[in-house]
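Every protein chain except one is present and positioned as in the full complex.
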Amino acid sequence: MLSIQKGEDLLSISLNNILSFRKDEEEFIDLVVDWDKNIMIEVLEFYPVEVKFKGNEITFKTNNFDKKIHLKVKMDLETLLDIAYLRINPILAVLKGKLKVKGLLKIRTLFKFMKIFLKSMKMVAANPNLNYYEQDKKTR
Amino acid sequence: MTETKQRNIFEKISKEEVEERLIEIFGSGNVTKKAGDLYPYSYDMTECEGHMPDFVVLPENNSQLVELVKFCNDKSIPIVPYISGNNVGGLTIPEKGGIIVDFGKKMNKILHIDENMMYALLEPGVTFGQLQKYLEQNYPHLRYSYPFAPPYAGVVGNAILSGMNNMSCKLGSMGDSINGLEVITADGSIARIGSCFYGKEKAANDSWWCRYPMPDLMGLFINWQGMTGLITKCAVQLWPNHPFKKTYLAVVFGLSAIAPVMREMGKTEVIDDISAVSTEVVKMAVEIPEPTKIEGEPDFAALFPISAKTENLLRAKKEILDLTIKHLKDQGIKVILIDVDEFSKIFNLRVRCYLDLPSVVLTLVEYSGLTWFGSYAPTHKLEELISKVYPIFLKYNVPPFIYMKIMKHSHYGIFRPIIRYKKFKDEETIHQLLDEITEVCINEGCIPYKTPVWMTEKMRKKINPGWLQLFDKIKQCMDPNNIFNPGRWNT
Partner (left out) sequence: MVEVDDSLLGKEFLELSFERCIKCSTCKYGYKTFDKICPSGEKFLFESYWASGRIRLIRGLLLGDLEWSDELKDPIFACPTCGACMDACQAPHADYIVDMIEALRELAVRQIGPADRQELLVSRCEENCNPYGEENSDNEELKKKYDLPDKAEWVYFIGCTSNYRQHSLRDATLRFLKKAGIDFTLIDEHCCTSPMIRTGQTSIVKDYMKYNIAQIEKAGASKVITSCAGCYRTLKRDFEKFGEQYDFEVFHSLELVKQLLDEGKIKFNSSYDKTVTYHDPCHLGRHMGIYELPREVYKQIPGLKFVEMRRNRNFAWCCGAGGGVKIGYPDWSVEISKERLEEANETGATVLSSVCPFCRTNLSDATSKYDFEIQVLDLMEIIDQLDIEILK
């Protein structure tokens, strides 16, 4: 059972939304549980958010960051949406300088991050459902 | 709840006799004086003091209403019109007791849709949801304009109180989109106003096509909060429902930077609606009831829906938006324009409640109380209004909920600080907060619509004597016995 922090800032709310999409998926749970990494995501116009994977919990921080950050990813909002909606491939985004990655040499961490985050983001974007009101009732 | 105050309605006639007469007019099943039935009508969601009515009636047709008005005028019994009580201004609270006329339950028919001249002829009880469903099913090529309000608010009430809806950047006030009214005046006469005024007996359904060019009597009823007569029919304009639609979201950094963004985008003349909310409001939509803003977050978000007959035209409109945004960025404003469909999926689909109007916006229905300073505002004052009102919210530890619109391509604006609160816990504090906001905003020239009585009291101190005298004369002329929603505007 994964526990993903709700988040109270705009980016954490988005990250919760993206990561929650697959929270019941076995493959996703296997990827995330006990990964124990701290990933910094910065959407340029906004502010950095640390995504902390520890045990079966995913939490978010916008200050008092951990000293050890395993991967730093930086992009602007336009690039984030372009990647989500398949207008640009993440590799190409890196090559064009639109997606900056610090910790690029930590290939395993990077690839896992892509599987966890980028893949989830693309799945969320590809989901045709726009019906928000069907999401919240206990009995729906 | 107190008994009828300040006016002893049952001086001229006993309550039993009134009940008897009402049953004669409406039938026993459509009249109630039971306290349990009256109580839900006695107050609304705002901080306005409640007051019990003496009766509630459910009219079915004009002849019943004519009888009612004649009777009430003769006996000086107040009449208060009611649709669903969703106005945020205490307008349906019977300040002096009397009879609440609940149009919402039976006089709620869509009488006619005219496809050629694009209007809908409605009874007062028609709600937005009802109209939207009817148009979608029967006239999908036509659309109406919907407010930032639940689907069960009344269309006619919104129009005659100058509501602002999701095409208001194009159209302006909904009061401007009324083609015709049928009203009952204090002496029980029925008058039709607008192009429907031809015809001694009944107006043809296809005659409600224009407000002008006869002497404009409509102004005697618009924004009068039911003080001059009962409205029994209203023809509202409809518009083509263009097949190509897209909504863009602007995210703006800097507290007052939203103001020039809204003004400039309004002047492009390509946008259907411009509405902006403080970032806290975006968070409220995703079930963070008491949000705060952190450093680095944008301050405001604005929605820009555009629509067009062809894809090319839609693209061209988008091009204008992009150019305007670029121009604003060149001036040093930090703004990002994104596709709201894309954003909402990534962020949280719940924010779509702001798009799919009329919808139940969680933000508004969160607690047991809702109030606001809803006003028409001079758009050049938006920066000042934001910078003065925002800190007042923070002073009271209330998350700033600022809602603004641009009307009629930036001719004027809407400035609406909104407060959701726990009605039975925080009312006094919230009233103080609202009072402070009201003072600031009125001083900056804002004019509140759907005004509670305590607000009009403040306004009266600023309004020129000539206007007040004319207002009083008209009210006296239209309603000499002060039976129509007495107490509004401190009458």
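Order of writing sets the chain letters: A and B. Residues in each chain are counted from 1.
Definition applied: a contact is a pair of C-beta atoms (placed from the backbone, for glycine too) under 8 Å apart; a residue touches a chain by one contact, two chains touch by 3 or more.
Keep in mind the model is a prediction, meaning the values are calculated, not measured.
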Identified contact with the non-displayed chain, of B:Lys423, B:Lys450, B:Lys475 or B:Arg488: B:Lys423
Among B:Tyr367, B:Tyr412 or B:Trp454, residue touching the chain not depicted: B:Tyr367
Residue of B:Ile9, B:Ile25 or B:Leu58 in touch with the missing chain, whole complex considered: B:Leu58
Residue of B:Gly90, B:Pro124 or B:Pro151 touching the missing chain in the full complex: B:Pro151
For chain B, residues in touch with the removed chain: 1, 30, 32, 34-37, 39-42, 44-45, 56, 58, 84-86, 102, 105-106, 127, 129-130, 132-133, 150-152, 287, 360, 362, 364-370, 422-425
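Criterion: only the chains that are shown with their structure count from here on.
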Whole-Å gap between the CA centroids of chain A and chain B: 41
In the complex, chain B residues that touch chain A: 251, 253, 279, 282-283, 286, 288, 291-292, 294-298, 334, 336, 338-339, 341-353
Residues of chain A defined as touching chain B within the complex: 6, 8-10, 13-14, 17-18, 45-47, 62, 77-78, 80-81, 84-85, 121, 124-125, 127, 129-133, 135-136
